[in-house]
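The other protein chains are all here in position, but one chain of the complex has been omitted.
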Amino acid sequence: MANAFGIIASSGTHIKVEGLLDYRPIAAFSFLGRYRVIDFPISNMSNSDIDHIQVYIRRKPRSLVEHLGTGRHYNINSKKGRLQILFAQNSSENDVYNTDIAGYLENIEMIERVHQPYVIIAPSYMVYAANYDTLLQTHIDSGADITLLYHSVDNAKEAFLNCDILNLNKQKGVESIEKNRGSAKNRNIFMDTYIMKKDLFVELIHKAKKMSSMITLPQIVNASCSELDIRGVAHRGYFASITDFKSYFDANMSLIDLKNSLNLFNPEWPIYTRTNDSCPTQYFDNADVKNSVVSNGCLIEGTVENSVIGRGCQIKKGAVVKNCVILANSIIDEDVHVENQVIDKWAQITREREIVAEAGHPGYIRRDDIL
Amino acid sequence: MANAFGIIASSGTHIKVEGLLDYRPIAAFSFLGRYRVIDFPISNMSNSDIDHIQVYIRRKPRSLVEHLGTGRHYNINSKKGRLQILFAQNSSENDVYNTDIAGYLENIEMIERVHQPYVIIAPSYMVYAANYDTLLQTHIDSGADITLLYHSVDNAKEAFLNCDILNLNKQKGVESIEKNRGSAKNRNIFMDTYIMKKDLFVELIHKAKKMSSMITLPQIVNASCSELDIRGVAHRGYFASITDFKSYFDANMSLIDLKNSLNLFNPEWPIYTRTNDSCPTQYFDNADVKNSVVSNGCLIEGTVENSVIGRGCQIKKGAVVKNCVILANSIIDEDVHVENQVIDKWAQITREREIVAEAGHPGYIRRDDIL
Amino acid sequence: MKQNNMLAMILAGGRGSRLHELTNKVAKPAVSYGGKYRIVDFPLSNCANSGIDIVGVLTQYESVLLNSYVAAGGRWGLDARESGVFVLPPREKADADLDVYRGTADAISQNIDFIDNYAPEYVLILSGDHIYKMNYAKMLAYHKEMNADATIAVIEVPMKEASRFGIMNTDGEGHIVEFEEKPEHPKSNLASMGIYIFNWKLLRKMLLTDMKNADSHHDFGKDIIPQLLADNRTLAAYKYQGYWKDVGTIDSLWEANMDLLDSNNELDLNDPTWKIYTEDIPALPQYIGPDAKINRAFITQGCIVEGEVKNSVLFTGAKVGKGAKIIDSVLMPGVEVEENAVVQRALVAEDIHIGSGACVGSADSEHIELIFKRVKGVE
Partner (left out) sequence: MKQNNMLAMILAGGRGSRLHELTNKVAKPAVSYGGKYRIVDFPLSNCANSGIDIVGVLTQYESVLLNSYVAAGGRWGLDARESGVFVLPPREKADADLDVYRGTADAISQNIDFIDNYAPEYVLILSGDHIYKMNYAKMLAYHKEMNADATIAVIEVPMKEASRFGIMNTDGEGHIVEFEEKPEHPKSNLASMGIYIFNWKLLRKMLLTDMKNADSHHDFGKDIIPQLLADNRTLAAYKYQGYWKDVGTIDSLWEANMDLLDSNNELDLNDPTWKIYTEDIPALPQYIGPDAKINRAFITQGCIVEGEVKNSVLFTGAKVGKGAKIIDSVLMPGVEVEENAVVQRALVAEDIHIGSGACVGSADSEHIELIFKRVKGVE
C-alpha cells in the first residue's frame, strides 16, 4: 500500500560474471544455497509494502520467470498487487544498445499506466536489506528530486571496482556519479538504488533517449546533478555487489560467518524465496561438516568445511569439500577432493579425484558438467 | 496423472498475422473477447489430466507470461504439476533458423528431465477441443509410432492455405505431409498435433538437427513416413486455424453463431482463462445490441451488431459497430461508425467518424491508436 | 515489516431470515448480488484492497457453501505466503464444550487464540452482509491520528430514519460521547455501520471480562461499546461517504441490484483501482441473439439473451428465450426463462426455470415477488 511502485533493473552490460552468466542473468544466480539474488530486492520491496513490482529481464528469462511465478511466495497479493515481468529485447547487433534506458523505453506504456506517484528502482545484482518505505518517507520529507542509496566502504581500492561511486557535498547533495577506478580506499559506493517521482523518471528516460542511445540511467542522473536536487542516503548493514566471479564467490563465503549473516537476515525482515519442497538434509555416519551453510535435501557422507552447499547435493563417502560454493543438485563422488571452486547446478564430479584452485582465485565448474 | 506431458509449440515463422502479431505471438491473441488462443490447447491438456505442460515462446513473451502465471487458473496443481515456460532464442540474423526444432534443442535437458513416457504436442495457433487422454489411449492401443490429428474439410481451396495436409492410405496410415496448395476442395488438414513416445520425439529432434538447421518437426515427421508407423486420427467438432489476418477475423465471427459455439464449448470440457475481475457489462437506455458476443466490463450506449466485443470496451451514444472484432479496453466514441474492423486493445476512435471496410476484407486498427 | 498491522474479523453468522427462501441453503453473506458477486465479496475485497492479509470469517449457521466459498482466499488474492482467509465456526476446546456463538462479541472472544497467533496491534471487526467499498487503511490512519481506543465507522442517514439505527452522538472533534441503539428521539444522524477498529490489547482484556459476565449479551453494540464509554475510553467516529447498503430483505436486495443500472451509480463496480473480486467461473461471454432487445441492463458472462431485457440485472448463466420479457427484475445465477414468458418486478432465485409463456410478478405490486420454485409453462 506504499505510494511507490518498484522496479528491479536488469544488470548492465558492463557486468560480467564468467561462467554462471552463460546460463542465467545475475538476478537468477543461486545465493547462499537456498536463495536467488533477486529474492533480496523483491523481499525488500514486499516488506516495504510495495505491491506493484516490475522486473526487467534482458536475456535467458526461463529460470527467473519460473522462480518469480506470480509472486505469492513473496507475500504479494496477486489481485491487488502485481509482480510484472517485462522483457527488454536483447540486441545482438551491438551490445552498447542494450542499456537499461532501452528496456524502459520498450515498456514505457507499462510504466505510464502505473498509478503510484513514486518509483523505487533497485538493482538485481546487489545483496542488501533496506526498508524502502522509510527511505521513501525520508525522500518526501527532504524535498529532494532524487534520492540515491549508497554504502560507505574502506576497501574501494581492491573491491567494488565495477561499481559507481557518489561524490557528495557536506549536505549529502550528490555532486557527481562516477566509476570507481580504485584510486581511493574510502568511497561511497552507489547502490544503484533510486527514489524519485514516476513523472521525473519518465522524463529522464525521454531525455536520455534524446541525448544518446547508449546513455544509461546513472549517466543521465549524473548529467542532471546541477539542475536537480539529488541527495545521497547512507545504508548500513550487510552489503555485497556481484559484479564479477570473484565478488560472487566472496559474497557467499562472507555469509558463512553467522555474525555477518545476522547483519543481513533479520526475523522481522524476512527474505522470501521459492520453496523447492526438499526434505531436510541427511547426515550419515561418516559425515564431518564444519563451518558451513547447508541447504535442505542434501545427502552428506563426506567432509565439508567452510563451504556453501546448495539444495539436493550429494557429498559421498570420503569426499572432501573445502572453501566451495556448490549449487543445487550437484554430486561430489566418493573420495573426490574439491577446494576453492564454484560448482554449478547438476554437475557431477566423479572421475577427477582432485580439483583444487589456489585461495583467492576460485575455479568454476560448468552446469550439467561431468568431470 | 496422464502418462504424457504436453508441449504447446510456438507458431512457425511462415505464419504471419498482419498487425496483431507485431505486439504478441498468436498464442496470446485475444479470442472471442474473453479468451486467448492458448487457452484452448492448455484447457484441452488440463481437462485430459495432463499436469506437466511446456509452452514454447520465441518472441514478445510479456503478455503470455502474465496470462499463464503458474497455471492455477487452468486447474493445474502447482506442486505436482507444472506449467513451464520455455524460451527459444529469436535469431535476428536469419528467420530461417527460428524453427520449432531449434527451440526444442535449446531446451533439450528440460525435455529429457520429464518423467512421463509420452508427449502430446499441440499448436498455439489453432482453436479446437479434443480429449488428449482418449487420443493417447487410441495411440497406445494402435501400436503406432506417431499419431497425428487431422480435420477433414471441404473448403481447402480457399481456406487453410498456410496449413499442412495429411495424405492417408486406406488404413489411416500417413503417407506424406505436405503444404495445402489449394489444389483440391476436400483435404485432411493436419492439426499440428502429435502423439508419440518422448524418446522418439527426442530422437527426431536430433535427427532433424543433423539433416539441416532449417528443418521443422512436420518436415522430419514427413521424412520418417516410410520408416515409422504414423497414423492419422480424425477430429470432429469446431476447428479453426489462425494463420493470417482474415482467418483470425473469420474464426471470431464464426463463433457469434451460438450453434457453432456449442460445437466448441461444452460444460463438461471447460475452456479456462485468466480472469480480469471485470464487473458485468452495463447496457444503457439507448443501447441496441444484436447478434453479438460481449465480454464483461463494457459500457454500451450505442448500436452493436454482429460483432465480438472484448473486455472493458466503451461503445458511446450514437456509435455504430458492425461486423467488428474489438479487443479489450477500446473506446468507440459518440456517433462513430465502424464496420468490418479488427480494433486492437486500448484504441480510441474519436475523431474519425466513419471507418468502414468492405465485407470480406476487414481492416485493422493498431493497439493504443487514437483515431 | 508490514506496517498495516491489522487483522480483520468478518462476522458472517447471520441467518438473514428476512431473505426467506434465498437463505434456506446459504448464509446471508453468500447470497448472490450484482450479476456475478456474493455479498461477502465486498468486505473481503475491501480487506484485500486495503492491504489486510489475514481475515477470519466467523460463521455459524448452515455454512457449508459460505465456508467453502471464503476458504478459497485466492479469489481475493488473500493466499500469498503470509496471508489467508480462515473460516472460524464455533469449536470444541479443552476447557469448554462445543457451543454456538452467543453474540458478536462472543464470536471474537471464542477466537482469541486465533487472533493471538498473529499478534496484531489492531483488529478490524466487520459485518459480512453489507455492500460498500471502503479503504480500511484510511480508517486505521484516522484511528491512529485520533489516538483512539476504538474507532467506529458511521454514515449520515436521513434524520427521520435515524431511529432505525444505532446512533453515535459526537463532540466537535469527532469523539463519540454517547451511543443510542434505535433512539426514539435521535440527537444525531450518524449511524453505526457495524465496522470497528480496536486496539487488540484493550479489546482482548474487555472480551475476557465480558465472557464471564452473566448479564452480558456478548454483543459489540449492546455491551462492549457502552462499556468503553462508561470507562471513558477514547472512541472516534470515522465518517464514511459513499454507497452503503444492508440488503436484509427481498425488496432491499432487489433495490441494491437496481441501483447498478444508474449510469452514474455510486458503487461504481467498474473502478479499476478498487475492484471487487469474486469466484471466477468458466463461462462463455454474453451471447446476445439476433432478435434481442436490451435496455438498461446489467448482464454478465454466461448469459444468453434472445428476448427482451429491460431495467434488469442478469446473473451468471441466466438465459432469456425468444420473445420472453424481463422487466424490472433480477435473474439470479442459472435462471432460465423460456420463450415468451414474462417476468416483471420479480427476483428469481438461483437455477429456477420459468416455463414458456408463463407470467410472474406484476408491474404494480407493492413488494418484489420472490420466485423460488419452478414455474410451469402455459403453452
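Every chain is named by a letter (A, B and C) in the order it is written, and numbering of its residues begins at 1.
As a convention for this text, contacts are C-beta pairs under 8 Å (C-beta built on N, C-alpha and C of every residue); 3 or more make two chains touch, one makes a residue touch a chain.
Note that the coordinates shown come from a computational prediction; the quantities given were computed from them, not determined experimentally.
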{"item": "Visible chains that the absent chain touches, using the contact criterion stated earlier", "value": "A, B, C"}
{"item": "Contact partner of the left-out chain, one of B:K79, B:K170, B:K210 or B:K259", "value": "B:K79"}
{"item": "Candidates B:H115, B:K170 or B:R351 - the one touching the absent chain", "value": "B:H115"}
{"item": "Identified contact with the non-displayed chain, of A:R72, A:K198 or A:K322", "value": "A:R72"}
{"item": "Touching the absent chain when the full complex is considered, from B:N47, B:T99, B:T147 or B:N180", "value": "B:N47"}
{"item": "Option from A:D141, A:E227, A:D285 or A:E358 whose C-beta touches the chain left out", "value": "A:D285"}
{"item": "Interface with the undisplayed chain - residues on subunit B", "value": "1, 47, 49, 51, 71-81, 115, 133, 268-270, 272"}
{"item": "On subunit A, residues whose C-beta touches the chain left out of the figure", "value": "32-34, 72-73, 258, 261, 265, 270-273, 275, 277-285, 287-297, 299, 304, 308"}
{"item": "Touch residues of subunit C, complete complex, unshown partner", "value": "24, 60-65, 67-68, 71-72, 74, 79, 81, 84-94, 98-100, 111, 113-114, 117, 280, 282"}
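Everything below uses one rule, namely that only the chains that are shown with their structure count from here on.
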{"item": "Chain centre separation in whole Å, for subunit C relative to subunit B (CA means)", "value": "41"}
{"item": "Rounded Å distance between subunit A and subunit B, as computed from the means of their C-alpha atoms", "value": "38"}
{"item": "Rounded Å distance between subunit A and subunit C, as computed from the means of their C-alpha atoms", "value": "45"}
{"item": "Per-residue multi-chain contacts in subunit C, two or more chains", "value": "74, 275, 277"}
{"item": "Multi-chain contact residues (two or more partners), subunit A", "value": "79"}
